[in-house]
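Take this structure, written in structure tokens, and hold onto it; I'll ask about it next.
Yeah, one chain of the complex is gone here, protein chain that is, but the others are all in their spots.
Coming up: chain A.
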Amino acid sequence: MKNYWWKILAILLLLYSIIMGLLGHVPALPIVHETIRNVYFHVPMWFTMFTLYIISVVYSIKYLSSSNPQYDLVAVESVNVGIVFCVFGLVSGMLWANFTWGDPWPNDPKLNGSAIATLMYLAYLVLRNALEEEQKRARISAIYNVFAFPIMIVLMYILPKTTDSLHPGSGGNSGFGQFDLDGSMKAVLYPASLGWILLGTWLMTLRFRIRKLEYQNDIRVD
């Protein structure tokens, strides 16, 4: 119970958010109508992706200062799982955009920014494949990861705020908070975000443990 309570918590939170997200009360709004429920699924994906990228950059910095190969494995698996959540975020956003904005890919800075940030993390994975020697691969990809992280923040969170965007809370649009008068949406959105973040971290630790076993196996064979 000591170590896996948060995994149970993740499942309970996700069950709660799916049931309440589909059945709970939402404000009646023009244009978005019932698709506003997508906020419970679309927004947590980005929170999870961001959390995983932060874990990745922290472990890259830890790797550079200690050269412990396990830190490198955490960094790369966080990026792997983060990219999956980014794809889910893009797909759920495209479905939503098709309904409300009439186009799955409107020319919106937030969409373009997140697509470019994904290219950056895919380039990180390609860079890893280009390097054969293990320590060199870990060190150089960690350097690229730290170098790319501030650019990701600029692309996804700073540039969309300054330019015209269709997203709420950017380019002078009002945030979602003002539609949620009685806080009933926050009561689902926050637990949903926490649940997805815990699930993403869980997936990352699973992949990390597999990688670690493979790594130890390789050393034993050599």
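FYI, a residue touches a chain if its C-beta (ideal position, glycine included) is under 8 Å from a C-beta of that chain, and two chains touch if they have at least 3 such contacts; residues count from 1.
Here is the rule we go by: contacts and distances are computed from a predicted model.
Per the UniProt record, the absent chain's protein name among "Heme exporter protein B", "Purine-binding chemotaxis protein CheW", "High-affinity zinc uptake system membrane protein ZnuB" or "ABC transporter permease" is "Heme exporter protein B". Note on the undisplayed chain: of the listed residues A:Ala28, A:Val87, A:Ile151 or A:Leu213, the one touching it is A:Ile151. Residue-wise, the contact with the chain that is not shown comes from A:Ile116, picked out of A:Ile18, A:Val32, A:Leu95 or A:Ile116.
Listed residues A:Ile18, A:Val32, A:Leu95 or A:Leu159: the one in touch with the omitted chain is A:Leu159. Listed here are the chain A residues that touch the chain not shown: 64, 116-117, 119-120, 123, 126-127, 130-131, 136, 139-140, 142-144, 146-148, 150-151, 154-155, 159.
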